[in-house]
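As you look at this complex, bear in mind that one protein chain is not there, while each of the others sits in place.
Our next item is subunit A:
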Amino acid sequence: MVIHVKCNSNAFKSESNVHYMPCKINFDGNATVSKYLQPCVKSGSTGLTVSFRGHPLNGKEINLPTNYKGIVLQERVKPLTEDADRNLHVVNTFKSITYWNWDKIPNHDDAFIAAMDWIDIAEALHSPVQDE
């Protein structure tokens, strides 16, 4: 099975707002973030706060490491069989993520935030060694 990632240059023109939510939402599709969530986000002494379905959330804007870009992929046609080739389209890009915790100020103990460490370590481990 081969996975093709396809993109046209338009996808890189717009940058989207990505929110990492602290709960699983059993749905895959569009959400009216700009209507319900974005206008209610507040910035204060404890960072960002918002209420989602009555739950108090604490958030933090996380910039992706330099030279990295986030991409949003969409599969328009689901594969019919397991070994069929798959086509994923880049529909949007992002440079930062709004990371949310439920009633807990985001910090380095959060797996998602800590996972960013790997980027520097991977760089050190896997970048080609220069001959001297």
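Keep in mind that, in the parts below, a contact is a pair of C-beta atoms (placed from the backbone, for glycine too) under 8 Å apart; a residue touches a chain by one contact, two chains touch by 3 or more; residues count from 1.
Criterion: contacts and distances are computed from a predicted model.
Protein name for the hidden chain, per its UniProt entry and selected from "Exosome complex component RRP45", "Ribonuclease", "Mediator of RNA polymerase II transcription subunit 7" or "Integrator complex subunit 3 N-terminal domain-containing protein": "Ribonuclease". Note that of A:8, A:34 or A:127, the residue touching the chain absent from this view is A:34.
The chain not displayed touches subunit A at residues 3, 22-27, 31-32, 34-37, 39-40, 42, 51-56, 86, 88, 102-104, 111-112, 114-115, 117-118.
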